[in-house]
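I have a structure here, written as structure tokens, and I will follow up with some questions on it.
Of the protein chains in this complex, all but one are displayed in their positions.
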């Protein structure tokens, strides 16, 4: 049932430079997680996407923001979509 | 004790029926009336305690699912809990960052000279997020045969 999703997430996690991937549902519940991004961070990732989207006033709900959280040890890139939010930890 | 009113006697005092050795079976030091048959007595209590153990274990293992009437909350209890939850939530909202710019202790040149996120990374994220979103949306049950058959009408 979830084979397609698992395949996508595994493929992302095997991309050079990627050390962690997480996919959450719109309520912040974890759908799939790999590497450094643990299922426990699903709420935070989804929350960041939702909060960032709420800054975007007047441009319609379809305009989803991309969030980059910068650390000394790498970046976490987050992008919300209709049914899910994707977080990628890249070094 | 074997004689009448024996229980009213002074337990501490020694008398003709006091056991010379402390009896390990009876704590008060009184041999039970059936003490003439110690082995029988023992097996009887053993059996009884074994039965009690089985009963206890069974009682512990049983899950009474026939009781579907749940414990319903009293109105006052409900109001109390509501207040408690709201107080907790309100206290959480009061927690604010003390500084408007937390962790801004890096020297500006270092912070500003940091490499920007490359457009390749952003494109990768965008493409992949769209693909995963489509994968989530495409989750479905594979249709086999029909689940319901209608009885043929006469």
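Read from first to last, the chains carry the letters A and B; within each, the first residue is number 1.
Note that a contact is a pair of C-beta atoms (placed from the backbone, for glycine too) under 8 Å apart; a residue touches a chain by one contact, two chains touch by 3 or more.
Just so we're on the same page, contacts and distances are computed from a predicted model.
Only one chain is not pictured, and the protein name UniProt records for it, out of "Roadblock/LAMTOR2 domain-containing protein", "NEDD8-activating enzyme E1 regulatory subunit", "Autophagy-related protein ATG16" or "ATP synthase F(1) complex subunit delta, mitochondrial", is "Roadblock/LAMTOR2 domain-containing protein". Note that the undisplayed chain, when the full complex is considered, contacts A, B. Those residues of chain B that touch the chain absent from the view are 63, 65, 67-68, 70, 72-73, 78, 136, 139-142, 144-151. Along chain A, the points of touch with the absent chain fall at residues 1-3, 6, 24-25, 27-33, 39, 42.
We adopt the following convention: only the chains that are shown with their structure count from here on.
With centres defined as mean CA coordinates, chain B is found 34 Å away from chain A. For chain B in complex with chain A, the residues that touch the partner chain are 114, 117, 121-122, 124-126, 128-133, 135-141. For chain A in complex with chain B, the touching residues are 1-2, 4-5, 7-9, 12, 15, 23, 25, 31, 66, 68, 70, 75, 77, 79-86, 88, 90.
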